[in-house]
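Only one protein chain is missing from this complex, and each of the others stays in its spot.
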Amino acid sequence: MALLEISQLTKTFGGLMAINHLDLHVDEGEIVSVIGPNGAGKTTFFNIITGMFQPDEGEIWFNGHNLVGLRPNKILELGVARTFQNVRLFPNMTVRQNVMVAQHARTHSGLLAAILRTPGFRREEEMVRQKAEETLAFFGNRLVGYRFDQPAFVLSYANRRRLEIARAMATEATLILLDEPTAGMNPRETIEMTQLIGRLRDEKGYTIIVIEHDMQVVRGVSDQVVVLDYGQKIAEGKYSEVAQNERVLEAYLGRQGAQEHAAA
Amino acid sequence: MATLTKSIRTRINLERINWITVVFWTIGIVSLVLIVWGSFNSITSGRLSAAQWRDLIVFGLAQGGVYALLALGYTMVYGVLGFINFAHGEVFMSGAMVGFFAASALDDAGMWDNQPALSLLIVLAVAMATSMLVAVLIERVAYRPLRAAPRLIPLITSIGASFFLQYSFRGLFGAGIKSYPQMAALEGSFTILGLRILKSQSLVIAGAVLMMVGLYLFVERTKTGKTLRAVAEDKEIAALMGIDVDRAIVMTFIVGGAMAGAAALLYSLVFRQVSFFTGFFPGIKAFTAAVLGGIGNIAGAMVGGLVLGILESVGPSLVLAGFNIPAFTQLKDVVAFLALVLVLILRPTGLLGERLAEERA
Partner (left out) sequence: MTQATEQVAKADLRDQAGREAAIQVRDVGLGQALRLGLLGGITTVFISAIGMIEAFAGRIIMQPFLTLSFTALLLIPLVFGYLAGKKPPEVEGLTRARTGPRNVLAGLLAGVLTGVLTGLFVLVANAIDLRDIFIAISPRLLNILTFDQSPSSALVLLVLVGGVLGALGSLVAIAPGRWRRPLLGAFLWTLTVGLLEGVFQQVLRGLRLEAVNSFLFSPLGGLEPAGALTIFVLVFALYVVLERRRGSVSARLEAMSDRERRRTMIIGVVALLIVLAILPQIVGVFLSEVLVNVGIYLLMGLGLNIVVGFAGLLDLGYVAFFAVGAYVTAVLTSPSSPFWAPQLTFWVALPFVVLVAALAGIMVGTPVLRMRGDYLAIVTLGFGEIARLLFVSEWLVPYVGGAQGILSIPKVTIGAFEARTPPQLFYLVMAFVLLTIYVSWALKNSRIGRAWMAMREDEPVAEVIGIDIVQAKLSAFVVGAVLASFGGAIFATKIGSIFPNSFEILVSITVLVLIIVGGMGSIPGVIVGALVLVGLPELLREFSEFRLLFYGALLIYMMLKKPEGFIPAKERMRELHQEEMLQDSWLRETEPYDRETPVDARGRDPDAGLI
């Protein structure tokens, strides 16, 4: 059953068409990888889905709602969360606080409740705290214990990526968009991340769209692979199909390279 | 046309209008209605004759010329360094104050009335030199160490520098108001094409236009100007191209200071009274002008300055008087500030569009 249905999405920046009449269909529980050369428009794609940019044309249907024109926090409320290519945590907030704040949209204590410290407020705070710690526990020992109260900027790179994913999880989303989650990681960390993505779907039931450059990861996690080039979808299907696709090879390797590859 | 309607339709997705957009549109529409209504009342009531309206416009142009020159300083620094140089108003004030002493001395020596052109040139040089010096000093002491800091820190620093300068000048030269000597050659007026212009005003308008043309040529045609534009566009790449970014930034301040010094002289010719506080309001209004025209955009600063000058001069009589508000001229500052707010709500990129340094994503 379709969770996300994108039709004819188009976005132009000045003279450049960043996204060119893109269609996409994602079923619930699927892991879809979006790949393509640099500048193909993948991150722009995420930005549009999450409401950070407005498309020029097109519709984005998520769970029966059209996301186009909604503000990002509304989109989050509907169940779409994301991580960023260059890890945008809240560096001076603690690890726990980063995850607690992600539950903002799911809680509702206001100013007055906070000032008066009502029982409702206290209960909600405790629940938010618990939930944050539980979510962090998903990552093993990495982000628990003494880590809870550390400011986010002292974390190692890999831990920051994990924290960002934890933050996205805590928003109680149904669809998570991961933007190059393994960028900058060493082979061991990459394998761990690949497994993590799988666990996110298997254990927690998230639907996931991943932007990736590392083909091992793509092969390891994807149910579906979508290839973008110059904002257009040039191929779609299982990894094995896409990896042989001529146009895909051309996009990555250039025409000559693709021919050499075919000859080899 | 089709794409336009389609994009408007995407944006004004009827289910998705959030109340903020509604509020902003309401503010805009209500403001427009009020302005038109008030203006209509004022004009039809015939309180002011056509000649008086023209006087106001000419005065507005003169004032606008001063604002335009000042706005250039703000817009250039903002384009290159990305923050509002609050202390630019004091750069202007310092030129005006020191210029006053030069003018006094010339007056005492009798040169002020006997050799007006020479005197004006001398005072201009003095004012410009002072302003340039103060501008460079501030850059060196307060701004350079903060090149890499988050943008609000230099802003706060510039607020500190502004007050520091104001009160230093107060301490040094006293809190009293200093009046530039009256220049015989500039008294009276003449009439061109039915417009009555005071001689002083004509000098201001001419002077401002001259400086603006000079700056435009400088920025567009000279090598240094090109350097400044490159640094304003992308500091890092400019550095990689071999440009001395520090020197370019200092040059930006120097040019901005020179403009401010010129503005100081022109201001003094029209308003004649200067004190340590003279920089404050013109500073804010000049920044408003810069934003009005499009921050970072040099042509925008010039246009914005002239527009704001006229708005401020004509506005109260045009709009406020139409609602029978007593003593509406008191509220000309309010008009200027409201112009700023409206521009930033309705068209934050200004009339001619922003031109800012690349944001590193």
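A and B label the chains in the order they appear, each numbered from 1.
Assume contacts are C-beta pairs under 8 Å (C-beta built on N, C-alpha and C of every residue); 3 or more make two chains touch, one makes a residue touch a chain.
Keep in mind it's a predicted model, so treat the numbers as computed, not measured.
Engineer: Mind giving the shown chains that are in contact with the missing chain?
Structural biologist: A, B
Engineer: For the chain left out of this view, which of A:Val26, A:Ile60, A:Leu89 or A:Ile165 touches it?
Structural biologist: The single option touching the absent chain is A:Leu89.
Engineer: I need the residue numbers on chain A that touch the omitted chain, in ascending order.
Structural biologist: 50-52, 71-73, 76-77, 81-82, 84, 86-93, 97, 100-107, 109-111, 114-115, 117, 121, 124-125, 128, 142, 151, 153-154, 156-160, 167, 171, 184, 186, 188
Engineer: On chain B, what residues meet the omitted chain?
Structural biologist: Per the touch rule, chain B residues meeting the hidden chain are 18, 20, 23, 27, 83-84, 101, 141-142, 145-146, 149-157, 159-168, 170-174, 284, 287-288, 291, 325-328, 330-331, 333-334, 337-338, 340-341, 344-345, 348, 360.
Just so we're on the same page, only the chains that are shown with their structure count from here on.
Engineer: Roughly how far is chain A from chain B, going centre to centre by Cα mean, in whole Å?
Structural biologist: That pair's centroid distance is 46 Å.
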